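Here's the structure we're looking at; comments come further down.
Here the complex is missing a single protein chain, while all its other protein chains stay put.
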């Protein structure tokens, strides 16, 4: 479902579960991997990546449909994952190898930087077209990481951004052909791995205070 | 004074009162039109437009001069108009056919998107040159919709932005020749009319919580 490897100073966390939706087993596996990563001592950085044509499609709507009474704690768990990445004591890079939709797009936004594949895949917040609003935590995360104009367009129109469009809109920082996405992300992460991880975590915690408060608050506000 | 028509799924609200300043009668007419629009069921979107060389020049300073004791409730009413647009349960597009100054510029900013005329007209926040500050609600609205750099320049220098400059600064999203401004705005609005209006309103309400709190709070802070 996931695979955690170390490449020099860089932890590479591959999501390998099809659309990489956030089912409970997927979340548990990612949480365990981040527990391992967070114990790192010395230089370190994290890259997350999907496989095939998906980075992640976000919430597991099938599971949610069968567990409606667990909606709120489930959202809280997803929020906690975003908050965990925002405060992770090391630099982080998302290797967006394919579609990053909805909660999966927000997962990419919770990283320091994103490298996105050019020939295929979209960054998209389709909630408006699914008849869904954003939780206070999600709304705060998106607003904190994107420009006002980009956040507005992405959230109100549900636009599907190609890699080039996402870079022009400031959503991702680099683009690469399919075969180069992961290497470029690892290279970027390696270039940052010598930063003091504790300080990196503290700086982000200070920068994103309001977003973290929203993510750590009641999931539905 | 105003004219409300429906063009397919798009409501077109034309301001037709010269400089389209926010006198009490103008505000009452716009409020009534928005009441009608808000009752829409099914696909829908709103375009607002001025006539001739003015979109709107904002506060009615002549009326205010004659009603100084009504300054605070008057500002509250203008704030409520901005808040109403920010929370309107359907996509909104401003067709800026001419000057959008001061409160009229902020009215445009309260829409989802703006199409601005290229050959004539400015977007301008001239308050600094009028010896006026911004209310907390207005300041929050501007900051929430523009980049930090653009908001600072616009508010501190009172710069008059042409359509091309406004687009480069991220103030407007599209530009068009005079005859094309309204058609382009209607086309953009029509492309968004199928969005679930309730969800659109909820998403904006979540995105602009602090600005809405300021707009709904005491007008002078």
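So that you can tell them apart, the chains are marked A and B in the order they are listed, and the count of residues begins at 1 in each.
Please note the rule applied: a contact is a pair of C-beta atoms (placed from the backbone, for glycine too) under 8 Å apart; a residue touches a chain by one contact, two chains touch by 3 or more.
Please read all numbers here as calculations on a predicted model, not as lab measurements.
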Hidden-chain contact residue, picked from the options B:83, B:102, B:124 or B:155: B:155
Residue touching the undisplayed chain, where the options are A:91, A:121 or A:136: A:91
Listed residues B:20, B:48, B:139 or B:196, member touching the removed chain: B:139
Chain A residues that touch the omitted chain in the full complex: 91, 112-113, 144-147, 170, 173, 192, 195-196, 199-200, 202-204, 206-207, 209
Residues in chain B touching the chain absent from view: 127-129, 131-134, 136, 139, 143, 147-149, 151-153, 155-158
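In the analysis below, only the chains that are shown with their structure count from here on.
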Fitted rotation between chain A and its twin chain B in degrees, CA, nearest 5: 120
Intercentroid distance (Cα basis), chain B paired with chain A, Å: 34
